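Presenting chain A:
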Amino acid sequence: MTFQRTKRDWQSIGLTAFTATATAAIVGIVLMILGNIVWNGASQMSFRFVFGGTREGMFEASRAGVFPMIFGTLALVILMTVCVLPVGVITAIYLTEYARAESAINRLIRGAINNLAGVPSIVFGLFGLGFFIQFVGGGIDKLFYGGELHYGEPALIWAAATMAVLTLPVMIITTEEALRAIPKGLREASLALGATKLETIWKVVLPQAIPGILTGSILAVGRGAGEVAPIMFTGAAYYLAHLPTHWTDQFMHLGYHIFVLSTQSPDVERTKPILFGSVLVLLMLTFFLNLAGVLVRARIRRRARFGHA
Partner candidate 1 sequence: MDRHFDQELSELKETLLRMAGFAEQVVAQSLKALIQRDDALAKKVEDDDTVLDQLQVEIDDRCIKMLALRQPTARDLRFITMAMKIATDLERIGDQATNIARRASELNKEPLLKPLVDIPRMAEIAQSMIHDALDAFVYEKPELARETIKRDKEVNKLNYQLHRELTSFMIEDPHTISRSLNLINVAHNLERIGDHATNIAEEIVYLYEARDIRHQHEEPPQPLKVGG
Partner candidate 2 sequence: MHSVMDKPIIQISDLDFWYGESQALFGVNVAIGPHRTTALIGPSGCGKSTLLRCLNRMNELIEQTRMTGQITMNGHDINAPDVDVIELRKRVGMVFQKSNPFPKSIFENVAYGLRIQGLKGAELEGRVERSLRKSALWDEAKDRLQESALQLSGGQQQRLCIARTIAVEPEVVLMDEPCSALDPTATSKIEELIQDLKQFYTIVIVTHNMQQAARCSDYTAFFYLGKLIEFDETTKIFTNPGHKQTEDYITGRFG
């Protein structure tokens, strides 16, 4: 018997090389995009740009600021999270804890969620316009304001609601996974101690699922900060002189601002630095929102692991 190698395993070598190349290509593309944005956007970065307004001139690189857009984006994301979190979590709890796994209704809901996740984002925008603004908002105006326009027009709240519908599938699916990952033994232990199902969910299941729920929120926030199509008809404004002060106000949004800069600019070459600057700000904003979410989740996970929860 001999252990001498007689021929090389070309298949393995080939596959390794192929997968490594594919990985390198992806990393390369990301670096190229990021590099391009940072290279072109860095020169635009300044305190004035980040915290300044648009009153001085929206398309003037030396005077334009993006603070209203940052503010609007943050407001949208926060409102959206407030909307999507309870709905998503409650739906996920229903699906995992209450609905029978094989029941028709469960399958129906699941199918609906999957379909929702596949709908193009512009459709959500039109849905938001038709449902939230005209039907819900218009309805509120008719009922409470005698037809006077308050809710029946594009607003921060409707944009957030539309975005919440868009991010709902992500929220539900990640929460569901988090709930499913909780050992059956913990639920049984709680029930065997004489806890009701509600007490078990509230005291044992949910605290354990918080990191997973936060993961869902992070994904939703990431998506919500970047999507433009759903808010175009539901609340984002081309230009506003003031920051929004009420949820029925319209708002400016970084993503929409970038869209505006690249399509409506009177002089594309001159607005290019603002464009790149805005993209960089949007990327950093998304990055910081994600980072904050990840840090909070890590902290909760550690607490969950070492007690005090």
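Here is the rule we use: a residue touches a chain if its C-beta (ideal position, glycine included) is under 8 Å from a C-beta of that chain, and two chains touch if they have at least 3 such contacts; residues count from 1.
How were these candidates chosen? In short, all candidates are chains of the complex that A comes from, given by their letters.
What you are looking at is a predicted structure, and each value in this text was computed from that prediction instead of being measured.
The contact partner of chain A in this complex, picked from the candidates 1 or 2, is 2. Within the complex formed with candidate 2, the residues of chain A that make contact are 100-102, 183, 185-186, 188-196, 199, 203-204, 207-208, 304-309.
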